[in-house]
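Removed from the display is one protein chain of the complex; every other protein chain stays in position.
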Amino acid sequence: MRYILERLGFYAFAAWAALTLNFFLPRLMPGDPATALFARFRGRLAPEAMQALRETFGLTDAPLLVQYFTYLGHVLRGDFGISVAYFPSPVSQVIGTGLIWTIFLAGTALIVSFAIGTLLGIVAAWQRRGWLDTWLPSTLVFLGAFPYFWLAMLALYVLGFTLRWFPLGHAYGDDLTPGFNFEFIADVVRHAVLPIGTVVLATLGGWLLSMRNTMIAVLGSDYVNLARAKGLSPSRVMLRYAARNALLPSVTGFGMALGFVLGGSLLTEIVFSYPGQGYLLVQAVRNQDYPLMQGIFLVITLAVLGANWLVDLALLWLDPRTRESS
Amino acid sequence: MAEPLLSIRDLCVDYVTDRGPVRAVDGVSFDVGPGEILGIAGESGSGKSTLAQAILRILPSPAVISGGQALLEGRDLLAAEEAELRELRWKRIAMVFQSAMDALNPVLTVGEQIVDTMLAHGAASRGASRARAGELLEMVGMSADRLDSYPHQLSGGMRQRVCIALALALEPALLILDEPTTALDVIVEQEILIQIRELHRRLGFSVLFITHDLARMLQFSDRVAVFYSARLAELGPAAGLRDAARHPYTQGLLRSFPGIHDTGRDRTGIPGAPPSLENPPSGCRFHPRCPIAVDRCHTEAPELRELAPGHVAACHLAVHAPKIASGTGGAMR
Partner (left out) sequence: MSATSAARATGIAAWWDAIRRDRKASIGAALLAVFVLVGIVGPWLVGAPDALVGVPLQPPSGAHWLGTNGQGQDVLAQLVVGTRVSLAIGFTVGLAVVLIGALVGVTAGYFGGRVDALLSVLFNVFLVLPGLPLAIVIAAYLPSGPLTLGFVLVVTGWAWNARVLRSQTLALRRRDFVAAAIVTGESSFTIITREILPNMMSLLVAQVIGSTVYAIGAQVGLEFLGLGDVSAFTWGTNLYWAQNDSALLTGAWWTFVPTGLCVALVGFGLTLLNSGFDEITNPRLQMERAWRAHLAARGQAATRSTPVVRDRG
């Protein structure tokens, strides 16, 4: 239990660090931040918008510490300020729906890639010298060297534009209304194949190699040798003795890969005009919509921290040694 | 002896490296009789563990068995296919590894690890197997509650007991102990050995006991084989070796152990270091460190020659030299 609390404490600290970073960033620009922001918008903003901007960042005349706590208070209440580009919609509203699509895209891709890659890695280590161990890893590593979004562009071009097998963008057809019916879900899946597929393809190699290398190391250990000596069947030795232990470092890596894959999938969303955070982000960057940008950053960070914590819980279940407090 | 349980003839095991094969077991022959305890002594790197794992054919790559014969109750272990080996393993021969911590799967409970081997060999039900596993733990002096413990929750001695219980789960005919107490402190070591001897008396299995601790072994075994640089140097009854060792290496080993009541006696170890298996010395491999080596020892490798009933040694001079008594030999009583 101490382990869970320790990890929670760490994530809370990381969240606080992200919030504080968000607070200080606008203030790092030379001069009075508010004036600098105004200058960037060259009078394009209505006075109400400017005022909203000031309030979001706590850019009042109060001393820094007060500004900081005001800001923290806002954030903890879920108030990320008003979006500049989508004025007067609050940032939290703009982010809202997008987050679901991003989690769907990145989450599914990550889980599928992890599952397939890890399984292939186990088999590759067990077989050694099959085509699974010679050609596949190298090919997948090569594929992984391409930027995800470039693979997305290629897939869009070949499979969407040229062959017309898949739609060219968005999460679902414009003519459909969202709902929990088969037609809508099928359409969502059809639109998701290319975006998810390209991310999976790009990340598969990493999981395969990592699992395979860990398996090879584990297969040389004494307890695997003993398992063989005990006369257990090869599949049992491979799964319950070798793979079960080799899985631990991979699951640890899963947590770290989360942030990384998320970044790549944001860029993939842009290629497919997928209505997730990535699309919002690029709009925010183009419009210099700082509140939205920072809001997205915070939301994504919190999601990643939360997912990391879930992975820690999974590790607790998988590895009995972590259950004892040291 | 009566029909031997295990019969090894001219066994050769190589490790294949970048620079060619390195022979870790070179033409070794011995028998293990039913209900007998045979000890195998030798320094680290002499090839003892390789021999043990080769019998079960669980040596990982890059090892290959390159010659000889290994018969268990008349069945050819070296010609056996995977399926037959899997059936033989643990049912007829079981092994206790050196480091129990490494030998137990960290993510499974101790009970699961005992039960799964029973189930793999055709045990009827999980419930019955679990009950039997509990009995096994009690047999080695542990409580059956420990079935649900994970290896890291147990002390070193307890883990080794679990490994022993595990080894005896299917009542094998031959138990191989590969340095079972090296990783444990002296008191625990003594307890474990007493436990094993008690079980041996009760269940009657044969034991192949491998260790570098010659004194321990002489106490414990019926017969002792001394290994040097991948070859057998001497083989004979424990009492015979203790009182009248013939090979200079064995004599040197015995002189290295102090008796608890010895006073002021010369402690002479064996000068030099064990030879590398990649580039072993010519002729008798012990000649660079041997106090009585002559020219012939440099060029001609000695055969195992019988010096007394059941007592053989591989030394050109053993036949001619008088029996060199080594006093108490340092064996602790």
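The first chain written gets the first letter, and so on, giving A and B; residue counts start at 1 in each chain.
Methods note: a contact is a pair of C-beta atoms (placed from the backbone, for glycine too) under 8 Å apart; a residue touches a chain by one contact, two chains touch by 3 or more.
Predicted, not measured: the structure shown is a model, and the values here were computed from it.
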Option touching the unshown chain, where A:Y11, A:Y68 or A:F104 are the choices: A:Y11
Of A:F69, A:W135 or A:Y157, the one touching the omitted chain in the full complex: A:Y157
Chain not shown, touching residues in chain B: 13, 16-18, 21, 53-54, 57-67, 78-79, 82, 85
Touch residues of chain A, complete complex, unshown partner: 10-11, 13-14, 17-18, 21-22, 25-26, 28-29, 128-129, 138, 141-142, 145-147, 149-151, 153-154, 156-157, 161-162, 168, 213, 216-217, 220, 228, 234, 255-256, 258-260, 262-264, 266-267, 270-271, 281-282, 285-286, 288, 290, 293-294, 296-297, 300-301, 304-305, 308
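What we mean here is this: only the chains that are shown with their structure count from here on.
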Euclidean distance of C-alpha centroids - chain A vs chain B, Å: 54
Footprint of chain A on chain B - complex, ascending: 53, 56, 58, 60, 85-91, 94-95, 97, 99, 102-108, 116-117, 120-121, 150, 152-153, 166
Contact set on chain A toward chain B in their complex: 219-223, 225-233, 236, 240-241, 244-245, 318-321, 324
